[in-house]
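Let me begin by presenting the structure, written as structure tokens, before commenting on it.
What you see is the complex with one protein chain gone and the rest in place.
Order of writing sets the labels: A, B and C. Residues in every chain begin at 1.
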Amino acid sequence: MSGPHTASVVGGSGFTGGELLRLLSGHPNFEVVQATSRGYANKTVGSVHPNLRGRDLRFSSPADLESVDVLFACTPHGVTMERIDAFREAADTVVDLSADFRLDSEAEYDEWYDGHDRPELLEEAEYALPELNRENLPGAALIASGGCNATAAILGLKPLFEADLLAGEERIVVDVKVGSSEGGAGGGEASSHPERSGVVRPYAPTGHRHEAEIEAFLGTGVSFTAHAVDMTRGASATCHVYPEAPVSTADLWTAFRDSYAEEPFVRIVAGGSGVYRYPEPKAVAGSNYAEVGFEVDPKNGRVVVFSAIDNMMKGSAGQAVHAANVALGFEETAGLGFEGLHPVGSP
Amino acid sequence: MSGPHTASVVGGSGFTGGELLRLLSGHPNFEVVQATSRGYANKTVGSVHPNLRGRDLRFSSPADLESVDVLFACTPHGVTMERIDAFREAADTVVDLSADFRLDSEAEYDEWYDGHDRPELLEEAEYALPELNRENLPGAALIASGGCNATAAILGLKPLFEADLLAGEERIVVDVKVGSSEGGAGGGEASSHPERSGVVRPYAPTGHRHEAEIEAFLGTGVSFTAHAVDMTRGASATCHVYPEAPVSTADLWTAFRDSYAEEPFVRIVAGGSGVYRYPEPKAVAGSNYAEVGFEVDPKNGRVVVFSAIDNMMKGSAGQAVHAANVALGFEETAGLGFEGLHPVGSP
Amino acid sequence: MSGPHTASVVGGSGFTGGELLRLLSGHPNFEVVQATSRGYANKTVGSVHPNLRGRDLRFSSPADLESVDVLFACTPHGVTMERIDAFREAADTVVDLSADFRLDSEAEYDEWYDGHDRPELLEEAEYALPELNRENLPGAALIASGGCNATAAILGLKPLFEADLLAGEERIVVDVKVGSSEGGAGGGEASSHPERSGVVRPYAPTGHRHEAEIEAFLGTGVSFTAHAVDMTRGASATCHVYPEAPVSTADLWTAFRDSYAEEPFVRIVAGGSGVYRYPEPKAVAGSNYAEVGFEVDPKNGRVVVFSAIDNMMKGSAGQAVHAANVALGFEETAGLGFEGLHPVGSP
Partner (left out) sequence: MSGPHTASVVGGSGFTGGELLRLLSGHPNFEVVQATSRGYANKTVGSVHPNLRGRDLRFSSPADLESVDVLFACTPHGVTMERIDAFREAADTVVDLSADFRLDSEAEYDEWYDGHDRPELLEEAEYALPELNRENLPGAALIASGGCNATAAILGLKPLFEADLLAGEERIVVDVKVGSSEGGAGGGEASSHPERSGVVRPYAPTGHRHEAEIEAFLGTGVSFTAHAVDMTRGASATCHVYPEAPVSTADLWTAFRDSYAEEPFVRIVAGGSGVYRYPEPKAVAGSNYAEVGFEVDPKNGRVVVFSAIDNMMKGSAGQAVHAANVALGFEETAGLGFEGLHPVGSP
């Protein structure tokens, strides 16, 4: 390889777009040549993302896409399927951070979304949650980076399935707590500071679209409920499951180690001493790490699984870079070495 | 009745003690004549509780109890059972805010706590969650005010049981989110601001003692898990249940209205427009109101029930006053009229 | 007097409108007969203000004003001067919470605002900061309730002027920190939770309009700078002054006691033990109290004065009720007895 790959970020003024701009410029294998924004064309990226104020890069119009090696699409759901031909013409590899190509079939888009404009591409698109399916990614030309809440839930539950600790007809409760950045930039009354600070607010009591994503890749349905809580970054999933046969703490350690011992971005945290004994979004804020952990509830025949990620990183921009690293044959952890901060107030 | 009842608050420098001092001085039927504190004797109540800085009352030593009509014990678990004879000598009515007299049998205290010093009093003591058992309270001389997390869970689930929507062997998941005041005053590393702010922290993954309280008064076990989140006041319970027969939204409205239509402190909030569509601690902060609500998940055969209270009010001090009002024949809502604030940052 | 006075709240869906609705319904001398809202006509007040969900009151259109004794105008700046004839036709007493009638002369409105539509009314209008000028209020028919930041600054500095501790040509720095409710309801990007939480943001570095209000009623100019910080309610003013002659702590105690010993809503907090040694918005959140305090800096010949209020209460709705109480001859503290909460997270 001679020199870094060129990359563009379409939808660069949103939160995940800004996160990608940050990650890619610290990445040894990428050079950002374009960031687009409809609303902020000709403004510096630092005028929107204050952490990037030192950068000498201005947003350009999404109408004029430069030719690059990799195009990251950080556009709202529905835009990538609409503009996919232009994206693919501009880049050999398209990594989409929206939900537009995550599910396998048009039927699922009919059920969970407003249908799909380009169903013929669904089979080609590769879902990317590297811990789940990294073997599918090398050489992929259209990558659908996994969603934040789905990633948290899948990473927590995967070891139980891989170790056959859960049988088929389980009722799995996934109770999720998320930060305000999941709502995206721009505002609105419900996300205004006076109304949004300090909340424990059920915002998706039932029927969240990530149920489809979890079901598709975990092979089982889950009962998903999401609450908004007072943080900006972070998604925390608490999964309550009832195995048919009793499960011990040792069984769980074995299962989680079997699944994740070699994973560069997954940490198992289950008990121990100190303040941080279980997975917490605060412990992974700003990083691409996921924390997973568990506790056995013998009285109720229950296993409680905890999973925590930064929704902006492992839940979107970091995962997209991770997927691109695998797809293009880079070091998996390239550009993703930041460990996060301690202490950090509200991530 | 000639004049207000005299009252004392034992353990008046803690959070619930301060809340009681606030409530009782605005109460038409009570006059506070004593507040005790081991650590702050001779200091003004306002030196500890800044909202009470205008008050002309000083803490006295708990060794010298004055004779009063009602003694409210806001002491840590274990103290009331140790000092109960002194408390009963000082007052005709003792309202205990700790867990010391909430459960029915010594066996339960052996299982969930460190045993019990005075098991012969357990039968006499009346548990007090007025929406559950107000008929037991008039004339009671030893009242055990219900616990915060148990109150939230019981209020959410009670309509389902009263309407026979749940059969016996259900697996009920109660996923709770609580504020930092549940840890009490004083501090410690885990509750220090840098470590505690912005958290979603599993602090009682399994085996929380309130499971016993819920089971005792709801008649069924629950799978309870509590998380600390970034608020000071508030407890929010999300209960995930799977009725045997399909349940409709209309069934739930009927059930909840049947249970709570006449309750002065329970509001049913389930859908609607605006920012606050389900129960939220933020909507009841500072008040004695509980909000309960629900959503049907037909895909998964699930009902999700939400319940929100201020743990310092409906979860402790407010509930104690409510119980005393019923016990002594006062207006149920006396002293508890405050509606709460909007907006409030982090309650 | 036969029965309570009737009152209406115009602009009842905003934050100060909601606060007034809360206060007036707990007020022994008022009965709310109308709350208007352009955007929420026919909706319940509880659909906007979740703390008022138990209320049986719906917003009506501001086009149809009912005849009442007192009309409280909680409309944005500019609206009252436009609709003042309709307001005065509907009510004997109009209490305006905006800045429309706070300043004395048209020239000041030309300088600080966009001019004034009805300058002939400026002389009749009475500014209301009761600690400053309660003697002007009895019988007033058009009352301009003092602004939040001005109230905080004036209450802190007033004792210094009354005790002649400051001479004429002082440079007074007023460094203010305010909560997000000052921006009003509705949202916008800068006040969205991800962008607004955790900030120390200079939002009015110089030239804040409240400088005019402070100057008008204190008789001296001040150098005012405001920062947004992470709370919802609250305004805190730190005033840095350099008296010409040395001032002792005892001098300051004397000055502050002379000014405020008889004031029902002002507490002097200056040193002492415990966590809360100086004025803090957190200590007065939800209440109509103001806290004022000070510290002498002998090394620099400086006096630092601290002042803290709840901008929604002493800074707007509470002050308006206080002013109405004085104007109509009610008990000054009527309806304003709430002491605030301890602890409260972020007020």
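As a working rule, a residue touches a chain if its C-beta (ideal position, glycine included) is under 8 Å from a C-beta of that chain, and two chains touch if they have at least 3 such contacts.
Quantities reported herein were computed from a predicted structural model and do not represent experimental measurements.
**Student:** Which one, C:Val33, C:Leu57 or C:Val173, makes contact with the chain that was left out?
**Tutor:** Of all options in C:Val33, C:Leu57 or C:Val173, contact with the hidden chain holds for C:Val173.
**Student:** Quick one: which of A:Val32, A:Val48 or A:Val70 touches the chain that's been left out?
**Tutor:** Final answer for the missing-chain contact: A:Val48.
**Student:** From the list A:Ser192, A:Thr232 or A:Asn300, which touches the chain that is not on show?
**Tutor:** A:Thr232
**Student:** On chain A, what residues meet the omitted chain?
**Tutor:** The missing chain touches chain A at positions 15, 18-19, 22, 26, 43, 47-54, 179-181, 230-233, 267, 269, 272-276, 280, 282-287, 289, 291, 312, 337-347.
**Student:** By the contact criterion defined above, which parts of chain B meet the unshown chain? Give residue numbers in ascending order.
**Tutor:** The missing chain touches chain B at positions 15, 179-181, 183, 185-189, 191-198, 230, 232, 345-346.
**Student:** If the hidden chain were put back, which residues of chain C would touch it?
**Tutor:** Spelled out for chain C, the touching residues are 171, 173, 175, 177, 189-190, 194-195, 197-202, 205-207, 211, 221-223, 225, 227, 229-231, 234, 236, 238, 240, 242, 275-282, 295-297, 299-300, 302, 304, 306, 308, 343-347.
The criterion applied here is as follows: only the chains that are shown with their structure count from here on.
**Student:** In terms of residue numbering, is the interface formed by chain B and chain C classified as same (over half shared) or different (under half shared)?
**Tutor:** Comparing the two copies, chain B and chain C contact each other through largely the same residue numbers, since over half are shared.
**Student:** Quick one: superpose chain A on chain B by CA and send over the rotation angle as a multiple of 5°.
**Tutor:** Answer in degrees: 180, to the nearest 5.
**Student:** So what's the Cα centroid distance for chain A and chain C, whole Å?
**Tutor:** About 45 Å separates the centre of chain A from that of chain C.
**Student:** Could you tell me the distance, in whole angstrom, between the mean C-alpha positions of chain A and chain B?
**Tutor:** Each chain reduced to its C-alpha mean, chain A and chain B end up 38 Å apart.
**Student:** Give me the residue numbers in chain C that touch at least two other chains, ranges are fine.
**Tutor:** Answer for chain C, listing residues that touch two or more other chains: 15, 179-181, 230, 232, 345-346.
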